[in-house]
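Please read the structure below before turning to the comments.
The block that comes next holds subunit A.
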Amino acid sequence: MKLRLAIGLLATVVLVAGCSGSDRILVGAGTTTVDSGLIAAVESRYSGSVSVVGGSTAEILASADQGSFDVAIVHDEEQESAFLADHPDAVRRGLFTSRFLIVGPADLAGQIAAGTPAEALAEIAARGWTFVTRADGSGTHAREMQLWALSGMDPVGEWYVATGQGMGFTLQVTDQRSAFTIVEEGAFLAARDTLTLTAIEFPDDTDLMNPYSAILVNESGRTFFEWLTGLDGRNATLLANDEVFGQVVYRPSQDSEQ
Partner candidate 1 sequence: MGFLTDVVGEAFRYVADFGPELREILALTLVVAALATAIGVVLGVPFGVWLGLSRFRGRGIVMAIVNTGMGIPPVLAGLLLLILLWNDGILGSWEALFTPGAMVAAQALLAFPIAAGVTAGAVRNLNIDAREQLSAFNVSPAGRGWIAGREVWPGVAAAVAAAFGRVIAEVGAVLVVGGNIEGETRVLTTAIVQEARQSNLGAALGLGIVLLAVALIVNLALTWAQMRGEARV
Partner candidate 2 sequence: MKRVSDKIALDMSGLQWSAAGRIVVDVAELDVKHGERLVIFGPNGAGKSTLLRLVAGLVGERGGENVAYLPQRPYMFRGSGRRNLLLGLEDSESNRAEVLSKRLGVSNVIGTAASRLSGGERQRLALARTLASSRPVVVLDEPLAAIDAQDRDAVVAVVGDALSERATIVVTHDEDVAAAFADRVAVMVGGQIRQVGSPQEVFLDPQSEEVARVVGHHNVLVGTIVKSDGPLVQVACSGLMVWALGEQAAGSDVRVLFGAETVTLHTVDPSSSDVGKDSARNHWLGIVQEVIETGRLVEVVVDVGQPVAAMITVGSLDGMGITQGDSVALSVKATAARAVTAAKQ
């Protein structure tokens, strides 16, 4: 009995020590792309060993700044540029593009006649309909604030509710209060079965486009980086989209050189 315990303990220590192998590629990627399983589905088609950590763009770039990620998959132009300025050796390429949706209860959403997302937000604020914000410094929240700036409205008042939580909780709160929120399409599709919300359709949704970049941080990640942003990687991304969402949500960039 004691022998078996000792062997079990030893095996455990070996297992834990073995996991800290230095030859694996560490990839930091946006929460939604990781949580949805998209990145895992993409990298499973790659021949090497890749470990994926999810986080916000800010979190991933902070760890990448310290050299802890080999490749970063992020989606905030401003933060990306700042990072590249600090790290002249880093390489950035466009990876894929998803889009944000403004979602709300079907009966109210149908009444909105706006042509652009910013106009739609102005209309929601003007009518005093409840809007739920994540207010958590995420990419989604950053985009929401940009759209409010475009709308010319100040999102302040009892109708404007902050959760400070991730997307899943924020969607549940939005649904319960028959309110509006902004959400990445991938996250919305994953949660749609539990919700009664629908997306507002726009003739022009340029402002909702959500381009992701891949950044090569450490040289050790180059092989994976080249594969991911090359033809094979783009094909793998399309297949992964189909596998995870049954449709293309993260559309591979056609010309990945930037």
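With respect to how the candidates were assembled, all candidates are chains of the complex that A comes from, given by their letters.
Convention: contacts are C-beta pairs under 8 Å (C-beta built on N, C-alpha and C of every residue); 3 or more make two chains touch, one makes a residue touch a chain; residues count from 1.
What you see is a predicted model, and the numbers here were worked out from it, not measured in a lab.
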Neighbour of subunit A by the touch rule, complex-wide, chosen among 1 or 2: 1
Residues on subunit A engaged by candidate 1 in the complex (per definition of touch): 12-13, 15-17, 19-20, 22, 26, 31, 34-36, 40, 51-55, 63, 66-68, 166-169, 171-172, 187, 190-191, 194-195
